[in-house]
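For this depiction, one protein chain was excluded, whereas all remaining protein chains were kept in their positions.
In this document, chain identifiers A, B and C correspond to the written order of the chains, with residue numbering beginning at 1 in each.
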Amino acid sequence: MVTVRCFASVREALGLSLCTYALERPMSAEAVLAAVAGERLSTLPTRPLVAINMQHGRLESLVHDGDELAFFPPVSGG
Amino acid sequence: MVTVRCFASVREALGLSLCTYALERPMSAEAVLAAVAGERLSTLPTRPLVAINMQHGRLESLVHDGDELAFFPPVSGG
Amino acid sequence: MIVRVQAEDFDPEQEAQALAVTGAGARVSFVGTVRDFNATARVTALEIEHYPRMTEAELTRVAHEAQRTWGLLDVLVVHRYGRLHAGDRIVLVVTWALHRKAAFRGCEEIIDVLKTRAPFWKKEITGDGDIWIEGETPQT
Partner (left out) sequence: MIVRVQAEDFDPEQEAQALAVTGAGARVSFVGTVRDFNATARVTALEIEHYPRMTEAELTRVAHEAQRTWGLLDVLVVHRYGRLHAGDRIVLVVTWALHRKAAFRGCEEIIDVLKTRAPFWKKEITGDGDIWIEGETPQT
């Protein structure tokens, strides 16, 4: 089971703030996103950024059971 | 008449804080200093800096009646 | 070191005093505020969303990196989220160092890196709908 969070424009586009996903096999972060987003994935104008366990990561990275994933657009704080 | 001020280590070496000097002819700032310092001029380890009318200047600059001269070591504020 | 994310406003001097840093010759503070909105866009407010816990973790990493690089004596970072208006403070970064160069470089590096890595997102609230402000891509 992984936790998936979405923020900002990604959250709004996917209509998804927080969900969990049962991993059946090792998957990339991007594949998890595709699985939880379903057909709404196509509404994202670009590939989002990802954080794995609250550290910036890559969409290609494999995720493991218990990981927390987050998808979001480029940050704009400060 | 010019006003002459000395600051910091220059003031202490010359034993001179403030005096006036009657200009008889155009003189360099350095010549005014020599005139007001007298034999104590030799106690200065290096040539001091000068300000003319409260702007940094050069010891070679000619001074005019009514000018305010100041002699001091390199500054160390901030 | 203090790193804090909060909805409430902050007083830059009180925050800095709370750390009670001694022995520093130089302290540099950066305060970022909401600029006046473009009048024609009818923007009425700014809404800052963030990723709770990751913001603190990432700001702490950024602050530690700068502390190591510049030999900072201490670092303070406070960042707000939620609804803000023109003139409101958004972020405070304070660095202490023996000498001014390190304090300046460290402070500037923290705010620069924060803007590309800390998970905050700004949205302009207007009468005609809300507009996400385009952000910077973090280096992983």
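Quick note on the criterion: a contact is a pair of C-beta atoms (placed from the backbone, for glycine too) under 8 Å apart; a residue touches a chain by one contact, two chains touch by 3 or more.
None of these values were measured; they are calculated from a predicted model.
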Chains in view that touch the one left out, judged over the entire complex: B, C
Contact residue for the chain not shown (choose from C:19, C:57, C:98 or C:131): C:98
Chain not shown: contacting residue from B:8, B:41 or B:62: B:8
Absent chain, residues of chain C that touch it: 11-14, 22-36, 87, 98, 100, 103-104, 107-108, 111
In chain B, positions touching the absent partner: 5, 7-9, 49, 51, 54-58, 70, 72-78
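Definition applied: only the chains that are shown with their structure count from here on.
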Highest C-beta pair count, chain pair: A-C
Chain centre separation in whole Å, for chain B relative to chain A (CA means): 73
